[in-house]
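Attaching a single structure in C-alpha cells format; questions to follow.
With one protein chain held back, the other chains of the complex are shown just where they sit.
In this document, chain identifiers A, B and C correspond to the written order of the chains, with residue numbering beginning at 1 in each.
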Amino acid sequence: MINLSILLIIPLVTAVLVMLCRNAAQVRMTALLGSVVQLGYSSLIMFDYMSQRAAGNKSPMLYEAKVSWFSNLNIEYYVGVDGISVAMIMLTAVVVMTGILISWSVEKMTKEFFFLIVLLSFGAYGFFISLDLFTMFFFLEVAVIPKFLLIGIWGSGKKEYSAMKLALMLMGGSALVLIGLLCLYFNTDAGNGMHTFDLMKISHMHISIEAQRFIFPLMFVGFGVFTAIFPFHTWAPDGHSSAPTAASMFLAGISMKLGGYGCLRVAAFLMPEAAHEYSWIIILVSTIAIIYGAFATLMQTDLKYINAYSSVSHCGFVIFGIGMLTKTAITGAVMQMVSHGLMTALFFAAIGMIYERTHTRQVAQLGGLLKTIPFIITVFVIAGLCSLGLPGLSGFAAEMTVFMGSWQNPDTFYRVSTVLACASIVVTAVYILRAVGSTGMGPIKNADYLTFKDARWNEKLASVTLILCILAIGMAPFWLTNLISPDTQIIMDNISRSVVGR
Amino acid sequence: MGIEYLQIMKSEMILTGIIFFLLFLKVWDGIKSNNSLLHITNVLLFLNVVAGLFFNTNGELFSGMFHTNNTLVLEKTILNVGTFLISMMAFDWLKDHKHLLEFYILLLCTLLGMDFMISSGNLLMFYLGLELSSIPLAALCNYDLHSIKSSESAVKMILSSAFASCILLFGISMLYGTTGTLNFVEMAPLLGHGNLQTLAFIFVFAGFAFKLSSVPFHLWTADVYEGAPVPVTAYLSVISKASIVFIFITALFQLFQNYGPMWYHMLYLSILLTITVGNLFAIRQDNIKRFLAFSSIAQVGYILLGISSGTIMGVSSALFFLMVYTFSNLGAFGVISLVAAKTGKDKISDFKGFYTHNKFASWVMAICLFSLAGIPPTAGFFAKMFLVTAGAAKGNYWLISIAVMNMVISLFYYLKVVKAIFIDENERPIEKLHGSLSLKIALTICIFGAITMGFASGLFEYINTITGK
Amino acid sequence: MLSTSLIILIPLLPLLTFVLIALAGRKYFPSLCGILGTLSLLTSFLLAATVAYDYFFVVGKVGEVYQQIIPFKMTWLQFTPNVAIDMGILLDPISVMMLVVVTLISLMVHFYSLGYMKGEERYATYYSFLGLFTFSMLGLVMSSNIFQIYIFWELVGVSSYLLIGYYFDKPSAVAASKKAFIVTRFADLGFLVGILVLSYYAGTLDFQTLITRLTTPTDQLHSIMAASFLGCSALTWGLVLVFIGGAGKSAMFPLHIWLPDAMEGPTPVSALIHAATMVVAGVFLVARLFPVYSISCPTALDIVMWVGASSSFIAAIIACTQTDIKRVLAYSTMSQIGYMMFALGVSRYGGENGLGYMASMFHLFTHAMFKALLFLGAGAVIHYVHSNEMKDMGGLRKLMPVTHLTFLIACLAIAGIPPFAGFFSKEEILQAAFNSNKAIFGIAILTAAITAFYMFRLYFNIFWNKEYHAHGDSHGGHDAHYGEAPFTMKFPLLFLALLSIVAGFIPFGKFVTSDGKFLLTEFHPTFSIAPVLLASLGIVIAWSFYKKESAAPQKMADGMSGLYRGAYHKFYIDEIYLFITKKVVFNLIGRPAAWIDRNIVDGFMNLLADVTGKISFLIKGLQSGKVQNYAAYFFAGVLGFVLVFIYLWT
Partner (left out) sequence: MNDIGLLHFLFVSCALFFIGVYGFLTRRNLITMLMSVELILNSVNINFVAFNKYLYVDKLDGLFFTIFIITIAAAEAAVAIAIIINLYRNHKTIDVEEADSMKF
C-alpha cells in the first residue's frame, strides 16, 4: 500500500546521509541513489494511482493520511494526491534526478550543494502532496532558502544581487500568501468556534464573496510571484542566469510550478466566485506576460536570459489557462506545467553543458558548436524545438490544449487574447531559432572550441531521461490528460457549481 | 507551614542558596583556578534548572503578594535554562577574568529579582523585583571596567532605567491613590474610572514598554547592547526581556483587564512602530550586537502582536515564541561571544568567509538566524506563525499585513549576515576558533532546540492548556 | 483491399529509417544508410502503388463515386467529449494520388542522392532527415483530422528547416533555414486560429464531420454564418485564415520570400521538398476543404483565386531575371503552384464546374514529375560545374547528353508543348479559367508564355550559349571532359523524363474530381492553339536571345530598366520584410520591452529596496547616542499616549 509520507522520508534520509558522507564521490552517489529511489517510488505511486482510477476509485484524493499536528489551531499533517499532484511529483522526481546528474562535477563544497538540493526537493514534494494549507505553506517556504544559498555560493555573475532579489521577492510572495491564508482561515468555520486549514473541508464550505474578493488577489499574486507572473517576474531572469545549472533547472522546472499549482489548487479551487470576477484581469496580465516575455526574449544575448524570459512567457500560459476557467484550458495549464518543467530543465541542462565547456553564454561568442559537441547541441536543439511547440514534443500538446480550451470561452476579449497568445508562438520560433542557429551552427567562432569533449555519461543520461519524458508526453499526450482531466473536472465542478449558485 | 514556604518559593530559595554559596566561595577564596569555579557554577545552574522541574505546587504567600502556578514554573524554567546556557557560553570569555564570581553573583541576583517579579501579585513586590533585576544589570554592563563602550552603556542603562522606573513609580503611586490597594486582585475591579487612573495606567504601560524596549521607549537598547559584554547582552536581550514579557502579560490580563480595548489600541500603535522602526534600523547596522539589538526590538513587536489578541492563544503563542527565541537568539549570541572572546571582532563584515574555517559555528549561526527570521523548518517559523495567527484573530488584517511584510524586510538583514558568512569572499577570513567544550554543548542545545521545538506540537499544546487555567 | 497494418507501414517505414539511422546508423553503419533509406522508401512506394491500385480500381468506387475510406483511426488527444485530435488515415482520390506522388518522388530523390551526396560528411544524417520528411509528408496527406494535418504540417516545416540548414556551417544556409521556418510559422499561426474558429463552430476536428456539418444546412453552419467579426462571418474568417496557412507553405505571394532562399539546401532536397511535395501542401489543404470553400463560402475561394493568379504572374516575371538557376526554378515552382491555386479558385463543387479542381490536381501531379526532373537535372549540372550561376555554364549539351535531353523534355513539359505532360494539365486549367473568369484567363495565358520564355532562357544558358570552359577556381580547374553523372543520378532523370512524357495521357478526370464522380474532359484543339503558339513564341524569343552569346538580352534589360531592376531585386519584397522585422519588431517592440523590463518593472522592485534603505538612513538621527534625548523621546512618547488616549479617546 502506498504511503505518501515516504516521499518526504526519502529526501530527509538522503540529506542526513549526505551530511554523514566522507568524500565528494560518496556524496554524489548517495544523492543520486536517493533521487533514483525517489523516482522509483514516485512512478510506483503514479502507476498504482492509474490502476486505482482505472478500477473506478472515484474519491477526489487518494492515499489520504491525516495526523493532528497542532490541535488547538486545527493544524493537521494531511497529505493526499490527485492526478495533478501525481503529475507534479513525477516531474519533481525526474528533474531532481537529472539535476543531480548534471551537477556531477561540482567541486566546491560538494556536500553542502547536494544537501541543499535534496532539501529543496523535500520542500517541493511536501508542497505537492499536502492538503492542509498550513503544511502546504510550510513546505512552500522550505523551498525558498536553499535557492538563496545555491545561487549565492555556487552561482556566477552578479550572484549576490540575484540571490537576494530572488529570496526577497519569493518571500514577499509567500508573505502575501500568508496574509491570504490567515484571512481564509478565520473565514472558515469548523464548528464550536474553531477554524480549519483543511483544503478539502474548505472547498465544501462557502466563503463569503466579500472575503473572497479580498483573499483571492493575495493568494493568486502571492503564488503568482513564484510562477513569475507579470510584473513580479523580474527575479526569474537574474535568478536563473546567476544560478548554477542544477539550481536553474530546479527554479524553472519545479519552483515555478509551485506557484502555478498553488494558483490552481488554492486560489482558483477554494475561491471560485472571485476567480470568475477577476478572471479578466488574470487573462490580461498573463497575455501581457506571454507576449511581452516573448518580445523581451528577442533582445537577450545571454543564453540563460533567453531561456529565463521564455520561461516567463511559457509560465504565462499556465496562468492563462487557469484564468480561462474552462476544463480544457485548466488541463492544458497543468500539462504546460509538466511540459515546461521538463523542457526548461533540459534547456538549462544543455546551456549548462555548453557553458561548462565554452565558459561563455553570450550568443555572439558562440557558433559552430554542432561540429565539436554534436550531442549537446542536439539536446539543445530538441529543447528549443520543444519550447517552440513542435508536434511530437510535449510543448505542443500542452499549448494546443490551452488554446483549444481558451477558445471555448465565447467572448471577444478572451478570443482576442487567445489569438495574441497564439501569436507568441511565432516570436518563440524567432528567438529559439536565433539562439540555436548562432550557437550550434555557422562557422566555428573560436579555435579552441575544436578541443571540446562531448557530453560525459552523466550528462548523457540526464539529457536522455528528460528527452524521453518529453517525447512520452509529446507522442502520447492522452495518458497525461487521462491522468489529470478527472481532477480538473472536479475543480471545474466546484467553480461552476458556485457560479450557478450565485 | 515551613515546608510550604520552601515548596512555593522553591526556585527563589534555590537561587538564594546558590548566591550565598558563591559568596562563600568568594570569601573563602580557596579555589584558585577559574575553570573549576566556572565548572562548579555551571553544574549548580544545571541543577537549578533540573530542580525547577520537580516538586512544584500552586499557591500563594503573604496574602497574595507572591504566588506561583504551572505557567510561572514554566516561565522560570525558561529563565533558568537561558541563564544556564549563557553561563556555559560565557566560559571562554570568563575563564581568564579576575572577578568572575562577582559576575555570577550579580547575574543570579537579577535572576532572583526576575523570579520575584514574575510571581508577584502585588505592585510593591513587583517593584522590588524589577529594581532587583535591573540595578545589578547596570553593574554587569560595566563589567569590562576598562572598555569605554562598556562604561558608557552602563551609564545609559542606569540613567534611563532609573528615569523609567521613576515614571513607573509615579504611575503606581497614582494607582494607589485612586484605589487604595497594591494587590493586583483587589485593584483590578476598581480600575477603569476617571482620567487620573488612565494617566497612571499610561505611565505604568510606558514603564513596561521601556523594559520591553518597544518604540518609542526603545532607544537605550541598541547602545546598551552594543557596549555591554556579549554574555550580558545576551542576558539582556533574552532573559530580562522574557521576564518583562511574562509580568507584562500578567499585568495586562489580570490587573488592567478593564482597560482591555485601550491597551489593545496602545499595543496596536506600538506594534506598528516597533516592528517597522526596529527593522529599518537593523538594516543599516554593521556591528553585529547592535544589529541583534534592533532585530530583537522587531521581535518584541511580534510578541506584542500575539499578546494584543487578548486571548489564551495569544499568550501561549507568546510563551512558545519566547522559548524558541531563547534558543535561537542565544545560539547566535553564543557564536558571537566565541568570536568576540577569541578575536575581539564584532562587525558583520568581520564574518566574511567565516564558513571557510568554522563550519559548525557557521551552521549554528545560520540556523539560529533563520529561526529568528521565521524560516521553516526551524522552530522560529512555527512560533512566528502562531503569533501572527493569534494576532489575526482580531481581524485587523492591515496590522497583520504590515507585520508580515516586515518579515520580508527582516529576512533581508538576516540573509545579509548569512551571505557574509557563507558567500562573501575574504582573503583573511577568521581562522579556526577552538571553543570550550561547554560552549559547544550550549550551541548544540541551542541548535537542537531551534530545529526540533517547532515539530514538538505537544509542547505548544501543553503551554496552551496551562495558560488556559 | 490492403490490410490496415500495411497501409500504416507506408508512413511508418520512413519514420523507422529515420529513428534507426539517427540513433544507430550515423555511428555504426554510415555508408549503408543511403541504401537502407532507399530500400525502405522503395517498399513504401510499392505499398503505396498497391494501395492506389486497390483504391482506384477495386474498392474505392461505390456506384460511380469514389468514397472516403478511413481504414484506421485512434484518439490522440481528447479536448472535450466530441472535440479530439485523432490520428487516422483518410483515403480518397487526392490523398491516394498524393501518396503515390510523394513516395515516388521521394524514392527518386533517395536514389539520386546516393550519387549526389556521396562522400558528404553528414551523409547518414541527410538520409535520416529525408526519412523524417517523407514520414511527415505522408502523414500530412493521409490526415483524417484537421488538427492532425496541422501536426504534420509543422513536422514537414521542421524537417524542411533541418534540410535547408544541412550545410550548417554556411551562414547563408542557416539564415535561409531560419527564414523558411519563421515565415511558414507565421502563416501557420493563421492556420491554427482558423482551426480554432472552424472547430469551435463545427464542434469537431474530424474532416468528414466538419465538411458535412459546414456544407449542409445544419445548426453548426447557421451559427458559424451568424457569428461575425469585423463584418465578415466566422466561416469566412476561418477559411481565409486556414488559407493563409496554405499560402505560407505553398509560397504564395506575399509569403513566398522563403522559397528562393530555401535553395540553399542540397539540390535533391529542393527537388523533393521545394518543388514536388511540401510546397503543394497548401494546394492540398484547400483541396481537402474544397467543399466547404466552394459550397459555403465562395468569397474565400475568390481570395484563393486572386492570390494564386497574382503569385503565378509575379513569380514568372521575377524568374525571367534571375541568374542563379535554382532560383529560377524556385520562382517557376511558385508560379506553377499559383496556377494550381487559381485553378482551385475558379472551380466550383461538382460536375462540370469541378473542372478547375480536377485540373489543379492534375497539374499538381504532372508538375511534381517534371519539376522534380528539372531540379535533379540542375543538380547534375551543379554537381559538374560546382556553381549555381548561369555565367559559369553554357555549352554543356555535349558534355552531359543525358542530362541535356531530360532537361529539354522537362522544359518542354513545363512550357506546355504537346504532347508532354504539362500541356494537358495546363490546357485544362486554362479552359477552367476561360469558363469562369476571363481576367484570370488573361493572366494565366500570359504567364504561360513567360514561363516558356524563362524556362528556355535557362535551358539555352546552361546547354548552349557559349562553349563550356572549366574555370580554375572551382574543383582544381578540371578541363572540359565528358562529365555525365553516375548511374544513380542518371536513372532518376530518365525515369522522370519518361513520366513527364506519358503522365499527360492519364485520364485524370476518371479518378480525381471534386465530387468523386467521373468527369469527362473533352479535348478542344481549337482552344489549345493560342496557348501553344504563345509558348512557342516565348521559346523562340529565348532561342534568339540566348542560343549564342549576344548583347540582345542586355539591350532589352536596359530597354525596360525599371521593370528589369525591380524584377531582378524581386520587387524589393525581401527588403520590406527585413524592414518590418528588423526595424519595427526588433527596435519598436522588442527593444522597448526589454528596456521597460530592466528599467521600469525591475527598477520598481529595486526602488522599493532603495526607498527602504533611504528611510532607514533618514531616521537614523533618532538614535542620537545622547541619553537625554532618549529620555526626552521617552517622555514625549508618554505625553503622546496621554494625548491620544485621554484627550482623543472616546
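Everything that follows uses one rule, which is that contacts are C-beta pairs under 8 Å (C-beta built on N, C-alpha and C of every residue); 3 or more make two chains touch, one makes a residue touch a chain.
Computed from a predicted model, the values in this text were never measured in an experiment.
Of the chains on view, those touched by the hidden chain across the whole complex are B, C. Within the whole complex, the absent chain has one touching residue among B:Leu94, B:Leu111, B:Ala154 or B:Leu191, and that is B:Ala154.
From the options C:Lys391, C:Lys466 or C:Lys626, the residue with contact to the chain not on display is C:Lys626. Note that of B:Leu61, B:Leu169, B:Ile312 or B:Ile466, the residue touching the chain absent from this view is B:Leu169. By the touch rule set out above, subunit C reaches the unshown chain at residues 620-621, 623-628, 631-632, 635.
Within subunit B, the residues in touch with the undisplayed chain are 124, 127-128, 131, 135-136, 138-139, 142, 145-149, 151-156, 158-159, 162-163, 166-167, 169-170, 172-174, 176-177, 180-182, 222-223, 226-227, 284, 290.
The rule we apply is simple: only the chains that are shown with their structure count from here on.
Chain centres computed from CA atoms place C at the largest separation from subunit B.
Central chain by Cα centroid: A, whose mean Cα position is closest to the mean of all protein Cα atoms. Subunit A and subunit C have Cα centroids lying 37 Å from one another. Between the CA-based centres of subunit B and subunit C the separation comes to 78 Å, rounded to the whole angstrom.
Centroids of subunit A and subunit B (each the mean of its C-alpha atoms) stand 43 Å apart. For subunit C, residues that reach two or more other chains under the stated contact definition are 609.
For subunit A, residues that reach two or more other chains under the stated contact definition are 168.
Subunit A makes touch with subunit C in their complex at residues 165, 168-169, 230-231, 233-234, 237, 292, 295-296, 298-300, 327-328, 368, 370-371, 385, 388-392, 396-397, 400-401, 403-405, 407-408, 412, 418-419, 422-423, 425-426, 429-430, 433-434, 437, 440-444, 476-478, 481, 485.
Within the complex formed with subunit A, the residues of subunit C that make contact are 75-80, 83, 85, 147, 150-152, 154-155, 158, 161, 165, 168-169, 171, 174-175, 177-178, 181-182, 185-186, 189, 192-193, 196-197, 199-200, 229, 585-586, 589-591, 593-594, 597, 601-602, 604-605, 609. Residues of subunit B touching subunit C in their complex: 155-156, 159-160, 163-164, 167, 195, 198-199, 202-203, 205-206, 209-210, 216-217, 219-220, 222-223, 262, 265-266, 269, 277, 280-281, 283-284, 409, 412.
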